[in-house]
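Okay, so here's the structure we're looking at.
Removed: one protein chain of the complex. Kept in place: all other protein chains.
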Amino acid sequence: MIYFDHAATTPVRSEVLEAMLPFFSEKFGNASSVYKLAQVNKKALDDARAKVATILGAQPNEIYFTSGGTEANNWALKGMAEALRKQGNHLITTKIEHHAVLRTCQYLEKQGFEVTYLDVDENGLITPEQVEKALKKETILISIMYANNEIGTIMPVAEIGKIARTHGVIFHTDAVQAVGQLPIDVNRDQIDLLSLSGHKFYGPKGTGALYVRRGLPLPSLLHGGGQERGRRGGTENVPGIVGLATALELAYQDLDIKTAKIQALRDYMIDGIYQRIPHCRLNGDRTQRLPNNVNFSFAFVEGESLLLLLDLEGIAASSGSACTSGSLDPSHVLLALGLPHELAHGSLRLTLGENNTREEVDLLLEKLPLFVQRMRDMSPLYEDYLKQNS
Amino acid sequence: MIYFDHAATTPVRSEVLEAMLPFFSEKFGNASSVYKLAQVNKKALDDARAKVATILGAQPNEIYFTSGGTEANNWALKGMAEALRKQGNHLITTKIEHHAVLRTCQYLEKQGFEVTYLDVDENGLITPEQVEKALKKETILISIMYANNEIGTIMPVAEIGKIARTHGVIFHTDAVQAVGQLPIDVNRDQIDLLSLSGHKFYGPKGTGALYVRRGLPLPSLLHGGGQERGRRGGTENVPGIVGLATALELAYQDLDIKTAKIQALRDYMIDGIYQRIPHCRLNGDRTQRLPNNVNFSFAFVEGESLLLLLDLEGIAASSGSACTSGSLDPSHVLLALGLPHELAHGSLRLTLGENNTREEVDLLLEKLPLFVQRMRDMSPLYEDYLKQNS
Amino acid sequence: MYSEKVLNCFMNPQNVGEIQDADGVGTVGNPRCGDIMKIYLKIEDNIIRDAKFKTFGCGAAVATSTMLTQMIQGKSIDDALQITNQDVAKALDGLPPVKMHCSCLAEEALKAALWDYAQKNQLTIEGLEPPKSVAEEEHEEIAE
Partner (left out) sequence: MYSEKVLNCFMNPQNVGEIQDADGVGTVGNPRCGDIMKIYLKIEDNIIRDAKFKTFGCGAAVATSTMLTQMIQGKSIDDALQITNQDVAKALDGLPPVKMHCSCLAEEALKAALWDYAQKNQLTIEGLEPPKSVAEEEHEEIAE
């Protein structure tokens, strides 16, 4: 099996699983209990929190563990909106956020908030000036993703952070795709809230964290016991949290070397596809791009059919984002780039991981042109195109 | 180590961990992806959902996986309140709910809802009549726990369900402590929403589920991708969900036999404590009680000091509930029983599990009287008592 | 998520192609929904002698196109019109719920092709209504 879908999820690294294992059945105590059994767990939690904080350039007491990126995003947006409602009701985000942000914004609109969804250019980028222009005196929150999950575009986060700080507006970033791949520093980038998700960097599913700058009045999203310093109820998922922190630490070990390798493979793949397949388009900026992301649209061809052909050849990839592949809507991200519907339906996302090899990419480059041609031969759109151009 | 704190959390059963393991690193796909790798995960999810449904007497499409009991409770209460706001703004609950329900109710009060907190009697029970009396035409939701986490009292759920149904009011029950110990049937008991949590029945932490009767208009709490039939965003925690379902199934294997054993041990412990220690009180109803729960107040003695002494002897127990043990407040549950503050502070909860033995209980019965006496000898309250009665 | 039969029909599609002197051609769907199906029919003596298709779409769309064109070969027009989308889906051992619309598309494409045949030959075919939109959408120009 060749796995080119690391943006959807990643396998748990063996060192990570090993770090988690003792906490399932042996050191299983409730981290909030007083007895010794539980102190091991409390310590494991503290260590994990410290590790995550270090990686982000934050303080341990600014890290809150959640059940994933989705909860972190929901919490940041709904929480700040609730807390700052008296100061204003306007939020700024982009058209290409993950659904965990977009649908939360839509929910907030129903609660009386006004949301500006910034347009992106044809490469999936926004400019800091767009953010500045969108600011109003009612603006209470800017939520702009660090890097896009479909097309890999990296947003100008530091500049946005600066604008937000200058205007006294809170800045949240969904860094679910960036964390583990890009060096992050919440102070350098003047980020006030940051979401991350464990399973995107070889950690366990169902784990995540929200960085909350000290002093921010973020109310709870999950009310309950006094866990997470009273801000997030629920018995702590100790094995999961230990796994997340271990995975995060490992992700940033030799990051430069890993990035160089993956990026070279990415560029090899992009060049190879361009050379071998006519009528195609790389989606997302060529350079402001995650090191592991390749996303192409192939004219006249629908994306899922390519996925199926690749799958039958043992190659796992995706079209649009994993969580919407059950739906029939074309990617809102690709539509936001200005792509016509056929192309928005015809995209293929290939996201690389540490263990992918050149041989695997070579196999893809051998098969993909055949598959695209095969689907084109079946396509009434291609037929039309050939007739018009003959 | 003797572990008498199964109400706080339980170790993951070895069969459960075994069932989970393949899904971390090997079958790690995103359950929402289209390729084959992910189909294994989708099937694992479907199987898990079917298992949970069977145990509860529900349909698979009525089960939604969450990150724990806290999320399930928050979702049920906030979701139904939001959905039914136009019909009314009144909720009914009890004074002895878990904080995940109580604090959510307090949050809803701030949002303009009115909440009736029913009193309990000195044994921690409410009567169906109390519920019926509390109903108003604005009542939209009754949320009453199946069994209490501190004192083990089992509420008259079936009767409450009947009243709710008769009056067309939605009925939610926090069954986090009941599931795994008591036979549950959402149809028999006319329950509309039911919360459960994996780590209370030898499943993994950070997993839970909400049963939602078909047709209920429950909006999302976590907005995001289309997971859980569009109602709960977030990449599915496949290993966790598989673990939860496996643990649940195992919990209900030979339940009668296990219950008989644990209950006998519980009664042995209760009788032993009563025989050996004067000035003590069993908290919670003697018969309408979870098979594994023992909760005593010892006059003149503060609870944490007993915990410490037990801990130093290798016996893990709790005082109040685990999640609030970091706080200084006396148990709201014990106060609701009408206990004076000294007794509310002096409680010891011992909750049994499948693997506890009579020898372990014997050791407790040997040590506990000494420890209680030791603390009494140090207590100014005991001094006063002796003086008054000499 | 797909049955073996669907995968099989997708991997080994039958009747792909054009019929140059088709007696009826029907195109349904639009790029917005991600599926376009075009069916060509050769009809003689009220009998469908040949059927071919071109499809832009997902695996289910290709599979239903294959299945439908196979099912109608050699059938009379009246018999072909009896075939419902359910029949096509059933012949494929079922389709995932989100893909059921592909089978509808196939049924509609057939009807559109028969309507085209009827129009060209000024016939009235019992029970056949004009298709809601015969490729009413403009296909946006596709850039490289």
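As written, the chains take the letters A, B and C, and residue 1 is the first residue of each chain.
Here is the rule we go by: contacts are C-beta pairs under 8 Å (C-beta built on N, C-alpha and C of every residue); 3 or more make two chains touch, one makes a residue touch a chain.
Everything quoted here is computed from the prediction, not taken from an experiment.
Q: Write out, one label after another, the shown chains that touch the chain missing from the document.
A: Across the whole assembly, the hidden chain touches A, B.
Q: Looking at the full complex, which residue from B:Ala158, B:Leu312 or B:Leu370 touches the chain that isn't shown here?
A: Checking each option in B:Ala158, B:Leu312 or B:Leu370, the one touching the absent chain turns out to be B:Leu312.
Q: Among A:Gln39, A:Gln87 or A:Gln373, exactly one should touch the missing chain; which is it?
A: Going through A:Gln39, A:Gln87 or A:Gln373 one by one, A:Gln39 is the residue touching the chain not shown.
Q: Identify the residue among B:Glu18, B:Asp46, B:Glu366 or B:Asp384 that touches the chain left out of the display.
A: Among B:Glu18, B:Asp46, B:Glu366 or B:Asp384, only B:Asp384 touches the chain that is not shown.
Q: One chain isn't shown here. Among B:Gly124, B:Pro330, B:Gly353 or B:Pro369, which residue touches it?
A: Answer from the full complex: B:Pro330 touches the omitted chain.
Q: Over the whole complex, note the residues of chain B touching the chain we left out.
A: The list for chain B reads 278-281, 299-302, 304-305, 308-309, 312, 326-328, 330, 340-343, 345, 377-381, 383-385.
Q: Across the whole complex, list the residues on chain A that are touched by the chain not included here.
A: 34, 39, 42
Keep this in mind: only the chains that are shown with their structure count from here on.
Q: Per the centroid of Cα atoms for each chain, what is the distance between chain A and chain B, given in Å?
A: 34
Q: Just curious, how far off is chain C from chain B if you go by their C-alpha centres, in Å?
A: 56
Q: For chain A and chain C, let me know how many angstrom lie between their CA-based centres, rounded off.
A: 39
Q: Going through chain B residue by residue, note those that touch at least 2 other chains and give them in order.
A: Residues 34 of chain B each touch two or more of the other chains.
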